[in-house]
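What follows is a structure written as structure tokens; I'll ask about it next.
A single protein chain has been omitted; all remaining protein chains appear in their positions.
All chains are identified by letter, namely A and B, in their written order; residue positions are counted from 1 within each chain.
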Amino acid sequence: MIDLNASVVNVDQPPRSFGEKIYLGPIISGLTVTLRHFVRNFFGRKDVATIQYPEEKHEYSERLRGRHILITRDEGELRCVACFMCETACPADCIHIEAEEDPSAEVEWEKRPVVFEIDLLRCIFCGLCVDACPKEAIVMSRTHELAFARREEAIVGIDQLRQTGAMEDQDLGYRPYF
Amino acid sequence: MTDSRHKTEKPQPPFPAELKALGSQILGSEKTGDGHHEMLVDRSRILEVLRTVKEDPAIHCDLLVDICGVDWPDRDDRFEVVYHLAALETGLRLRIRVPLKEEDPTMPSAFGLWKGANWFEREAWDLFGIHFEGHPNLKRLLTHEAFDGHPLRKDYEPGRRCLLTEDEIMTPEWARENPTDNDQFETHILNLGPSHPATHGVLRTVVQLEGEVIRRAECEIGYLHRCFEKMVESQGWNQVIPYTDRLNYCSSMINSVGYALAVEKLLDVEAPPRAQILRLILSEFSRIMDHAVCLGANLVDLGAVTGSRYFFQVREEIYGLLESCSGARLTVSYARIGGLSHDVPENFSSQVRVLLDTIPGFIDDVEKLVTRNTIFRDRTEGVGVISGAEALAWGWTGPCLRASGIPYDVRKASPYLGYENIEFDVPVATTGDCYARYLVRMEEMRQSLHIIRQAIDSIPGGPVMIDDPHIAPPEKSKAYNEMESMIRHFKLLNDGIQVPAGNGYGFTEGANGELGYYLVSNGGGKPYRIKVRPPCFAIYQAYPHLLEGQMVSDAIAILGSLNIIAGELDR
Partner (left out) sequence: MPQPDGSSIVLTTRVQAMLGWVRKNSLWPLPFGTGCCAVEFNSSVSSHYDLARFGAEVVRFSPRQSDMMIVAGTITDKMGPVVKRVYDQMAEPKYVIAMGACACSGGFYRAYHVMQGIDELIPVDVYVAGCPPTPEALIHGILELQEMIQRGKTHHDRLKTQDRKATTALPG
């Protein structure tokens, strides 16, 4: 048996007082609120909420899930071994991989991707591909401003996804943590 | 098996003797792991059993939680209709299953007992083709008029679409002919939505006006029916999380946590304490966000734009916290079955404390702007009044029910995530009008802050993911370097989490009321059936009846105060 009335707080408001009935009281207190914000923002610029977007950017955390990056090894080859785990884990089926045997590999039967395409317009940026990767070959960057004029432009392949430059220069976002 | 798998024995009310006294009517009954008493009833006796369950003073199930269908093509009785019932006073929970033959999927309607059965039965007709005899208006609800077939049947291809053209859009039958009675005012048919500034999403209401007074109304939903329940049947248990996030997108964390808890119940495991308390904190923040968008939108509709700007700033602050934890502002995908996807950042508690200091300022500002404002009170007091008993009959839960005087809150009635250790009050109002719903939500935001203030001081250390190789993927560093972990990683991803065959209903307090997930597993890595019990669904079906006799401008005030989220309503 549960006593639903054990900890209940009644929020009913009392009937309106005379000052409230003639509109004036609450209007004045309301105007005080807006005027306080106005004066503080106008003279002090203390708590202006607006950011001047293209020039000034909101600081996102290091976990932001933006566009993907395919990480490369030191010698410039992709880390990806085409194990299809990200493709399996993707709820949107937006990853398309075609694999081939890696000719430069020391071990026989090592694979690498020939085609690695992500349809950025299908992608829901959930990060499950990053969690699924056993090689930390796919991570996410903080590039999240993605606009396209045509749908075909949004299907990006290895060339666009490949890491460019050193790891420190990447604007890295969501990566596997545990 | 690790020690994370332990039995959670919570005291449950005993199986009422009166139910046993129904004797031969019950084909079988058992008590399940999710705290429900389950009965298998033949369809010829179902109405009798339901009536006893409702009217017997010892059982007295006053809340019809959910009705849904399940399709079993391989069984003799192909369809199954599942009722979930609850008795608020005793905390008793019942599940009644009724098997139906494929050739004759008909059964009597429960609309006469609970008005709330209305849309749930229409949905079962729409998605499964189960015919409810005696239902007043049994037609398609979620799919469109030109739709062919019943999509949640297992033999329906998930991707098979039926196209709708503009000529096929239907209006209700009563709205098509306009009665002209010379003694009366002229009546008008007015169509609100689905693209209308006040519907905040995609709701359509057709009303018949007499002057400015609404005489009759009917709602049309399904404009955002994204086939959640069909899509998840082809995904693994963990891949469902992004889908649940998009049910009630104003508070996505609550949805995914509710889902994870329901699956954990089915697996009979519990997430580590650190994960539980973090889930609790983020859920409460999500509740604040949801109420902020609801109240903000309601105020905009009534002409008070400033309040919504302040409330959106509250959301903006909380987005910062959610984004630093999960990596996304709105659709977080942060919860996982067995815990959280990863630990919170180091500065988490300092971020939370900053929020705890700033958010009350915004709430106070809005409070000063509108709560005692006469114009606002004139527009909301006495508008859209519903009594507690009536609200319960429609299946209402959450803030809207509490505004009508019934203090039912899942967090108190059957606590989860450690709500039992936290002291908080349930705000209740008695008038049941739009103003009461506004007041209840305002107070709930303060109570949520109060909850977070207590929880933030008691975050234990430890992992945020369960230590169970069948549920949690191995640590990344191990998956990279150890063969065994790597195989485990591959196996878990390929096959998914194996949930033992069975069914279970998990319910939590969503921002709008009881959010339930009825899960059916056939022992595989994918869910066999997931039925969401969205709180909005039950609330919105009473909307046409709230409108009758009201002015047309009040329709907007009422709609805003109910907080209908289309993603959750239509799924």
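Couple of notes before you dig in:
Following the convention adopted for this analysis, contacts are C-beta pairs under 8 Å (C-beta built on N, C-alpha and C of every residue); 3 or more make two chains touch, one makes a residue touch a chain.
Here the structure is a predicted model, which is why all the values come from computation and not from measurement.
Among the residues B:72, B:312 or B:480, only B:312 touches the chain that is left out of the figure.
Touching the chain that is not shown, out of B:110, B:192 or B:224: B:224 (per the contact rule at the top). The hidden chain makes contact, of the residues A:11, A:123, A:137 or A:161, with A:123. The hidden chain makes contact, of the residues B:242, B:272, B:339 or B:427, with B:242.
Annotation: of B:91, B:112, B:172 or B:194, B:194 touches the absent chain (contact as defined above). Touching the omitted chain from chain A are residues 49-54, 57-58, 91-94, 119-126, 144-151, 154. Residues of chain B that touch the chain left out of the display are 142-144, 147, 151, 156-166, 169, 194-197, 200-202, 222-227, 230-231, 242-243, 246, 249-250, 293, 308-309, 312-313, 315-316, 319, 329-331, 566-567.
The criterion applied here is as follows: only the chains that are shown with their structure count from here on.
As a whole-number value, the distance joining the C-alpha centres of chain A and chain B reads 26 Å. Contact residues on chain B toward chain A in their complex (touch as defined above): 13, 88-91, 235, 238-239, 241-243, 306, 313, 316, 323-328, 331, 333, 341-343, 345, 365, 368-375, 377, 406-409, 412-414, 423-431, 435-436, 439-440, 442-443, 464-465, 473, 475-476, 479-480, 486, 489-490, 493-494. The part of chain A that touches chain B in the complex is made up of residues 1-2, 4-13, 16, 20-21, 23, 25-27, 29-30, 32-34, 37, 49, 60-61, 63-65, 83, 85, 88-89, 91, 124-128, 131-132, 134-136, 140, 173-174, 176-178.
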